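Here the structure is laid out as structure tokens; the discussion comes afterwards.
A single protein chain has been omitted; all remaining protein chains appear in their positions.
Chain IDs A, B and C follow the sequence of writing; residue 1 opens each chain.
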Amino acid sequence: MLHAIKAYLSSNVTPGEAGDYLWATIYILLVVIGISLAVLAMNWLERKILAHMQIRLGPMRVGPHGLLQPVADAVKLLTKEDIIPDGADKLVFWSAPVVVTMTAFTTFLVVPFGRTHAVTDMNIGVLFMLGISSLGVLGIIMAGWSSNSHYPLLGSLRSSAQMVSYEIAMGFAIVSAVLMTSLQTGTGTLSMIGIVEAQNAQQTWFIFKYFPLGFLAFAIFAIAMVAETNRAPFDLPEAESELVAGFHTEYSGFRWSLFFLAEYGAMLAVSSIAVTLWLGGWLRPFPNWLSGALWDLAFSLVPALSFFVLAGLSLLGVVRMPKIPQFRAQTAGLLMFGLLLGFIGLTLLVPAVRVRVQDIFWFVAKVAFFMYLYIWYRGTFPRYRFDQLMKVGWKVLLPLGLGVVIVTAVVGVRQELWGVLAGVSR
Amino acid sequence: MSLSPVLRKVFLVDLVKGLKVTFNYQKPSEAVTEQYPLERPVIYERYRGQPRLNVNPDTGESLCIVCNLCALACPEQLIVVKGERNPVTRRKEPVSWTYDLSRCMFCGLCAEACSTDALELTQDYEMALYSREGMVLDQAALEHGHEPVRYAK
Amino acid sequence: MVVDSAICYEVLRRMREDEQFDYCVDITAVHYPKREQPFDVVYILYSFHDNERVRVKTLITDGERLRSAVSIWPTANWLEREVFDMFGIEFDGHPDLKRILLPDGWKGHPLRKDYPILQQDKDWVQINLGIESGQ
Partner (left out) sequence: MNDSTRTAYLSPQTAQTRRGAGAPDLLDLDTKDQTFLDATELVLNMGPQHPSTHGVLRVILKLDGEKVLGTECVIGYLHRGVEKIAENRTYTMFNPYVDRMDYVAAVSNGLGYCEAVEKLFATEAPQRAQYIRVILTELCRIASHQVWLGTHALDIGALTPLFYCFRDREEILKIFEKYCGARLTTHAFRIGGCIYEAYDGFEQDCKNFCDAFLPKSDEYEELLTTNRIWVGRTKGIGILKPEDCIALGVTGPVLRASGVKWDLRKAQPYESYKAFDFEIPTGVNGDTYDRYLVRIQEMRQSVRIIRQAVDGLPSGPIVAKIPKVLKPPVGEVYHSIEAPKGELGYFIVSDGSTQPYRVRVRPPSFVNLQALDKMVRGMLVADVVAVIGTLDIVLGEVDR
């Protein structure tokens, strides 16, 4: 057993590539659990951050600073009555949330959290992710149609139109990133790991490559991915003030929570694509400027440090808790939480752990940045109208994406091009 | 900033401005939430809340002289006062006093009408009850204020 | 200004067209059950041009129909519906004369002076809740 673990740890490929089914299964479990936990954390963070942007406090009662609120919500949702409307198409109604959740989770098969930290590495990784996440539309249409109600129907129609149109712009942005992998290193790849390695080899994140081309492609993707996941300001399919709750109006309890899970899962998934394609995936910041063993060491200490900071924040919270009996349990809970964070930080100081985990840390940190953006947008922007949304998609992002692809290709092959031109002129 | 409108549009100045506002408000000190049962709101002197029937603090006698003005002034006619003349002091004293809190809209007309400052709307605002029955206050409840309700199952 | 109900519509039209009372503020009615013509229908008009307000009043009997002012001022639509709802005064030529504030199946017209509030309340409670009214 120990031997198996050791053999795995020393290996340099993902379990999928190695054909190691045991480890692949473990990874899948880890990913599913991890994503679920991340969704819980996201739920709490979104509420807190949004609340503070709106000069509120957000959840404060369940657990210290509302830390247990998502858990309480999950319990509530699971114990709620499960309603299937009378006129609904039962089978489709039942299967829609399953489809949505499955597609959201399946995409994570190819997400590389680190060099070896992925379930598998496919040579068509990006396409796989795009394809699977597009399947989510199917679930949404199923949900809207089978509910046999007006609001879900309108919501799902909006959703499908929106996802389909933004997928094209998204595709162009991705193509330009993929093009970049084929330049200089010479071998283009669609593998997620391959793309990150290409960025490593070229010693630049693709967002900075051929400035502003990489940045433009990234911006297109960043806008399209918000639309793709139906989040504000593109949250028309579930526009609360217009369509009540859009395609999941008729859902309740566990089924509703599956939609919720899928939404956040999809957000994480598209953010992972963005991170992988443009922000260097698991690579630490500034690999080219701040290179050298000392900097490597410094950056590998960052995960532990950030955990210490979090622990410090929660200990500060402990100190600032009101000193009244009602809060004793909460204060103790927060203290425990802070200590736990500190302990994790300590573990991360251990060199063996440190080296293996820092990839994941950088990846998660970058994804977290995107998650913050999602919340920030939601707190700030009004909602687009349907036709305006389509206009942005088709008239702005699509031509821009097309242009970026063409210019990237031209710039990428400019040396050869010059050679050819010189040949012609001669 | 003296950017041309086109540039402003391209660089999303309008959106960034909004983002800046929301970002700056994230400071915990900006939050205005009151955590109610722990933090009590400030209630000002003229607040019209739970009605109270004042008693003379020295003698413990009700200040009410059963003039019935409050009952007449009440738009909802929810005050019923019955009294009889005390043979000893020659004062009219209330015998039964009811105040139906469930119909009260706290307009304050009764307290304004009261000629002896007996009826008063106080600063107490926690009046919710689990049943309608407890909402009809009698004289004792009006004089002492009702028991604070513990909102728990 | 009190006008006869027969020429009321004509007067209103002239007010609108000749006197520039272009804004119909309100249409309402008052019920005097003891009078021979128990209803006053009151049109409150305003002229932006002269900054003047005028009340046109017409007396009608129960069941008499007035010509609708919707063709003069579109705003009369809901106001007349409300008068119909509350007083039972019907307007000829109104595009959609039906109850507006009260439910469709309501009995009686509540702002008439002879309208029994308590009776309605009792009936409603008995029919819908199956209990005696507490009022």
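Assume a contact is a pair of C-beta atoms (placed from the backbone, for glycine too) under 8 Å apart; a residue touches a chain by one contact, two chains touch by 3 or more.
Just so we're clear, the structure is a prediction, and the values are computed from it rather than from any experiment.
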Which displayed chains the unshown chain touches: A, B, C
Residue, one of A:Gly265, A:Pro303, A:Gly317 or A:Gly379, that touches the chain absent here: A:Gly379
Chain B residues touching the omitted chain (full complex): 9, 13-15, 17-18, 20-22, 32, 43-48, 73-75, 105-109, 112, 121
Contact set of chain A toward the excluded chain (per top definition): 50, 53-56, 87, 145, 148, 150-151, 153-154, 158, 232-233, 235-236, 239-244, 378-388
Contacts of chain C with the absent chain, listed as residue ranges: 22-26, 28, 30-31, 42, 44, 48, 51, 53, 55, 73-75, 77-79, 82, 86, 95-96, 98-105, 110-111, 113, 115, 117
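Note that only the chains that are shown with their structure count from here on.
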Chain contact topology (line, ring, star, complete or other): other
Most distant chain from chain C by Cα centroid: A
Chain A and chain C: spacing of chain centres that average the CA atoms, whole Å: 62
Euclidean distance of C-alpha centroids - chain A vs chain B, Å: 49
Distance from chain C to chain B - Cα centre to Cα centre, in angstrom: 39
Chain A-touching residues of chain B, taken from the complex the two chains share: 15, 18-19, 21-23, 25-28, 30-33, 35, 38
Chain B-touching residues of chain A, taken from the complex the two chains share: 49, 51-57, 60, 322, 324, 326, 376, 379-381
